[in-house]
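A protein chain is absent from this complex, but the other protein chains hold their places.
Think of it as A, B and C in the order they're written, each chain with its own count starting at 1.
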Amino acid sequence: MTSKIKKIGVLTSGGDSPGMNAAIRAVVRACAYYNVECVGIYRGYQGMIEGDFKDMGPRDVKNIINKGGTILKSARSADFRTKEGRKLAYDNLTAAGIDSFVVIGGDGSFTGAEIFNEEYKFPVIGIPGTIDNDIYGTSHTLGYDTALNTVIDAIDKIRDTANSHNRLFFVEVMGRDAGHIALNAGIGAGAEEILIPEEDFGLERLVESLKRSKDSGKTSSIVVVSEGDKIGKNVFELKDYIEENMPEYDVRVSVLGHMQRGGSPSCFDRVLASRLGVKAVETLLEGKSNFMVGLNQDKVTLTPLEQAIKGQSEIDMELVKVSDIVSS
Amino acid sequence: MTSKIKKIGVLTSGGDSPGMNAAIRAVVRACAYYNVECVGIYRGYQGMIEGDFKDMGPRDVKNIINKGGTILKSARSADFRTKEGRKLAYDNLTAAGIDSFVVIGGDGSFTGAEIFNEEYKFPVIGIPGTIDNDIYGTSHTLGYDTALNTVIDAIDKIRDTANSHNRLFFVEVMGRDAGHIALNAGIGAGAEEILIPEEDFGLERLVESLKRSKDSGKTSSIVVVSEGDKIGKNVFELKDYIEENMPEYDVRVSVLGHMQRGGSPSCFDRVLASRLGVKAVETLLEGKSNFMVGLNQDKVTLTPLEQAIKGQSEIDMELVKVSDIVSS
Amino acid sequence: MTSKIKKIGVLTSGGDSPGMNAAIRAVVRACAYYNVECVGIYRGYQGMIEGDFKDMGPRDVKNIINKGGTILKSARSADFRTKEGRKLAYDNLTAAGIDSFVVIGGDGSFTGAEIFNEEYKFPVIGIPGTIDNDIYGTSHTLGYDTALNTVIDAIDKIRDTANSHNRLFFVEVMGRDAGHIALNAGIGAGAEEILIPEEDFGLERLVESLKRSKDSGKTSSIVVVSEGDKIGKNVFELKDYIEENMPEYDVRVSVLGHMQRGGSPSCFDRVLASRLGVKAVETLLEGKSNFMVGLNQDKVTLTPLEQAIKGQSEIDMELVKVSDIVSS
Partner (left out) sequence: MTSKIKKIGVLTSGGDSPGMNAAIRAVVRACAYYNVECVGIYRGYQGMIEGDFKDMGPRDVKNIINKGGTILKSARSADFRTKEGRKLAYDNLTAAGIDSFVVIGGDGSFTGAEIFNEEYKFPVIGIPGTIDNDIYGTSHTLGYDTALNTVIDAIDKIRDTANSHNRLFFVEVMGRDAGHIALNAGIGAGAEEILIPEEDFGLERLVESLKRSKDSGKTSSIVVVSEGDKIGKNVFELKDYIEENMPEYDVRVSVLGHMQRGGSPSCFDRVLASRLGVKAVETLLEGKSNFMVGLNQDKVTLTPLEQAIKGQSEIDMELVKVSDIVSS
């Protein structure tokens, strides 16, 4: 390819997720493959503002494909939300000869990229990296598949002890305003009920369902609760409520927390990261900008950043029904 | 639904794979949900011939969603290839009041189902279960995603020791005549080269590539070799060949073997199994027969068994290119 | 051996822990090996009171050595604390021909066993099963080694995200009044500080230490907090305190919770369970009673139940110093 692009920056921004390192590696190596330079930008947009750059070649990203977190570090940058901050960033990029960048992150990071592109016509491509899978324009975000496996591993362990004691557990999982993690990991973990933001379940239906579960001979139960669910009570309040209304249950709570954000990425996430990283570089080299690379129907596709930001990632209602059936 | 189907049999056949238990659970519970009876058939078609049946209700499949293998056992049945064997099977099914069945297995198992259906007009639905992902009509077979994770875990460990000693490893993975496992796990494990049946790589290109790898500063290398590759030498012969032609390399071989077929299924495989199991039952209840349920572009679809058997599952050539780029 | 013992009961009691199933298996198979009968008693002492028994042979315990939880279920029994409850239990045991039992559990379970033995001269042996490692007379309790690995796996994941964001995490781990899990997993996870009940650390020293850590160039920190620590604040209060006094830190909290009690046991726990289960049966057959089998200096030994209950399991102060040194 002949292209005006000569030096591509790469950064990770916002919450980190497994697969970000694999994506950095793919961007760096695709640059080498296509004979353009590559520069790592540390700590997201904040590092762009502070000029925290490092030239990167293929050997700088060896043995990171299987590592969680991000070697470029990540941060949220208040300064980048200001005109002055973005000006500094632009000056630093230009001074370093960087003429485009790939940002790996969520919709907040994409919004920053879009505004920057608008102001400076600076070529930019986004790679969706978040465990929450809450980005429009891709069936899978980087880290989502890994997080699902982390969650079911944890719940498998919890079920061992739940079964031994005939207990009811409320397990809170991440996902922000999206129920993807809860719904899929809930099915995968064999949860009796799954509370997600997309469905207003209601306390009465929960009690109803737990009663039916008990009547059907189940001696222990797991209820997976998305951190963003709309039932109006947090997991600890849910525990109190159930213990009051169903004294036959011995209830426990587990909030899985930040371990969901780490860990060695699954094969799926490593392959996805490799595909998206390569495509991001190729897209810049083709002279395009302002797109998010994503996965749709198993193919790598482009979605305008604006759509990715504004669009709504929806859960698959087929799965809600499947969950009802297999938890019977 | 109103339907003539009253009692559904379920069996696992051929090589086992992670997720088969989750699929059995989904079939059993979907039967309960739709108020039809369900019967487990042990040891595949052989158990059908021997009348090795057991009535199954929702509680019989508790706590199996996370278990590898198959609680119904599996086997290859020579008898079912004979007209007499199939007659016995039919008589047993009929005597037990079973009026349809769901078979979880690979194309050999589907062929048996199709012949049986042809002879006896017996309603049957197939669920693709094999780690090899070599079935037409579904982007993913049950167990494939789990096997990929098993393989990269093993190669991550091998890389630890390869790096410490600056060694070259040939790692043989499963997949029969298909390179899906090798290609995806090879990318995921950061392999320097991947030898698959779909690509005639040639020994010279391998030597070439390893030399380039060495020159680029790599101190250790992993070459992933599919068991069905066409390079004309097995992994041990490859080792000898490279040691002769590239004495600078200290070469080791690892054949991952049957551990790839076991283990607790990944979240992806558990959810897929749940979806396919439910859909298999629903399809029978809708009066349909002779289909395989599968996943296409993230949706559950039906493919005529005949096509599933005859069609060719192809690898994604985009991935071959991605592999070349990211291993640079 | 010739012995008056003809039929041994086995039960799990109190909190469950990984390795209990492996111990049940060993007890059952040792009974078969020595030609005595074996009976599983469900739900701990409560099942003894309710006569919830099942004859067990070698095939009844197949494929459980690698399973977390306990197939015999566990429970805490208020009834067994009453004379009437124990009378019922004795009558049930006698009626079933059971002449001795092995109880797998913690000191509460041993206390029950000792009182029962005192009242009815009923031969009994204890096997220490708890993740907390807080039992005198054994260097390791069943499940402790597994729990340590579960904790470091979780903290490894948390560190991925801590590193990516330069954060401080307080991670609360189990252990009741003992710091074994916190101290060992803290060293294993590379924690900057470890708060255990056996050491009154003090908030000032914590602040001091975190400052030193920051000054030495550390960009992220993990503080492991035992649930029984004596610092006077729970993890959430600690977070608030540090954020107030060290605003340079972005602090997060993770309470690992019940996943620590489950999971497939480590090799160490499986072997230990096998050794203790065999020894428990052999000890009964030798006509002894009222002992706990345990591990001391790598050998299986006997400790009088009374001592096991009253004695104090102490942490190794060498480890406290090692922790200080390696976290520098």
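Definition applied: a contact is a pair of C-beta atoms (placed from the backbone, for glycine too) under 8 Å apart; a residue touches a chain by one contact, two chains touch by 3 or more.
Note that this is a predicted model, so its numbers are computed, not measured.
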item	value
Selected from C:S13, C:N163, C:Q260 or C:T303 as touching the chain missing from the view	C:N163
Touching the absent chain when the full complex is considered, from B:N117, B:N163, B:N234 or B:T301	B:N163
Identified contact with the non-displayed chain, of C:A185, C:L285 or C:I309	C:A185
Absent chain, residues of chain C that touch it	25-26, 29-30, 32-33, 58-59, 62-63, 65-66, 139, 145, 148-149, 151-152, 156, 159, 163, 184-185, 187-190, 216-218, 264, 266-268, 270-271, 274-275, 277-278, 297-298, 300, 316, 318-319, 321-328
Hidden partner interface residues of chain B, rising order	12, 15-16, 18, 20, 67-70, 73-75, 150, 154-166, 169, 252-263
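FYI, only the chains that are shown with their structure count from here on.
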item	value
Pairwise touch network: line, ring, star, complete, or other	line
Mean-CA-position distance for chain B and chain A (Å)	28
Geometric centre distance via CA averages, chain C-chain A, whole Å	36
For chain B paired with chain C, centre-to-centre distance based on mean C-alpha positions, whole Å	39
Touching two or more other chains - residue numbers and ranges from chain B	none
